[in-house]
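Following this message is one structure expressed as structure tokens.
Note that one protein chain of the assembly has been removed; the remaining protein chains are unaltered in position.
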Amino acid sequence: MATKLIYFAWVRERIGKPEEDVELPAGIETVADLLRWLKSRGEEYEHALQYPDVIRVAINQEHVEHREKIAGAREIALFPPMTGG
Amino acid sequence: MATKLIYFAWVRERIGKPEEDVELPAGIETVADLLRWLKSRGEEYEHALQYPDVIRVAINQEHVEHREKIAGAREIALFPPMTGG
Amino acid sequence: MSGVVVPVVRIQREDFDVAAEIARLTEGRADIGAVVTFCGLCRDEQGRLSALELEHYPGMAEAEIARIAGEAIERWPLQGLTVIHRHGKVRPGENIVLVVTASAHRQAAFEAANFLMDYLKSRAPFWKKEHHADGSAGGWVDAKEIDDKAAGRWKAPSK
Partner (left out) sequence: MSGVVVPVVRIQREDFDVAAEIARLTEGRADIGAVVTFCGLCRDEQGRLSALELEHYPGMAEAEIARIAGEAIERWPLQGLTVIHRHGKVRPGENIVLVVTASAHRQAAFEAANFLMDYLKSRAPFWKKEHHADGSAGGWVDAKEIDDKAAGRWKAPSK
């Protein structure tokens, strides 16, 4: 099953696209696993996710921690710390 | 020299006038002295100044404590605790 | 920044226009990041009141609010400050008081507005008399101890 990944701000700019559908390989259970796997997908991902600790993640439009399981996620968004308000 | 006394809110209503000029007798040195003397001037003053502790006082339009000296006062205002804002 | 901030202080019978007062502080500048407004309104207290009548001490009211505004300008990095207090009869739902603070940073704007309201409540020479909706005689509003305490919390230990 495909999962939709969405990127914002400099994560989007560095990866070079606003979103994509990916087939997650077996063994990707948590957000941290996802970030590790994405980072290995090429230079642009490596650049965007160089410091995974600063990347904020939302599953189905709700903030989650990196230890969160991603089972059941339709939509996973990756973005830098927010600067609204 | 006459001193102008000004009253506000229920102090004004109880004394029955918004202001008056008074000649202060000798020996009236502080705000507390003034309140004691005024209170002896009749039933309406007695009623207005029954609880002198709650009466707030301004000399020349600045808040003062009851122990303040009144020498040099052109205008002394007596009023209840403020309820603006 | 245009140097010294001169607060706008007005005591008036008429209503005020919040949008116009914000515009007065911000128009033509690009160094303000935060504007906080506080409006105090007349409540009807579950239908009990038909109006509040605000008495004030002309002259001292302006002077005392200007003193409080000056203290706020000393304590917070403000770029603009407006205080308008109405007097006379005010009906439920109508405005009584307006404070506007402008600053580069939001905490300064919030704290200064909060401080100004606490000090207005406890030091500005205004008194409210209630008019009852049923025609019975209304009385003067009692000062609340909580307002004095609220003002007290701004006292720095070193002062």
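Going by the order they are written in, the chains are A, B and C; count residues from 1 in each one.
Here is the rule we go by: a residue touches a chain if its C-beta (ideal position, glycine included) is under 8 Å from a C-beta of that chain, and two chains touch if they have at least 3 such contacts.
All of these numbers come straight from a predicted model, not from anything done at the bench.
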Report task. Could you list, sorted by label, every displayed chain in contact with the chain left out? Result -> A, C
Query - Interface residues of chain C (partner: the chain not displayed) - result: 17-19, 22, 26, 28-44, 46, 92-93, 104, 106-107, 109-110, 113-114, 117, 150
Report summary line: Omitted-chain footprint on chain A covers residues 6, 8-10, 58, 61-63, 77, 79-85
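Basically, only the chains that are shown with their structure count from here on.
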Report task. Please work out the Cα centroid separation of chain A and chain B, and write it as a whole number of Å. Result -> 73
Report task. Compute the distance, rounded to whole Å, between the mean C-alpha positions of chain B and chain C. Result -> 26
**Report entry** Shared interface positions of chain A, touching two or more other chains
**Finding:** none
Query - Sites on chain C at which at least two other chains make contact - result: none
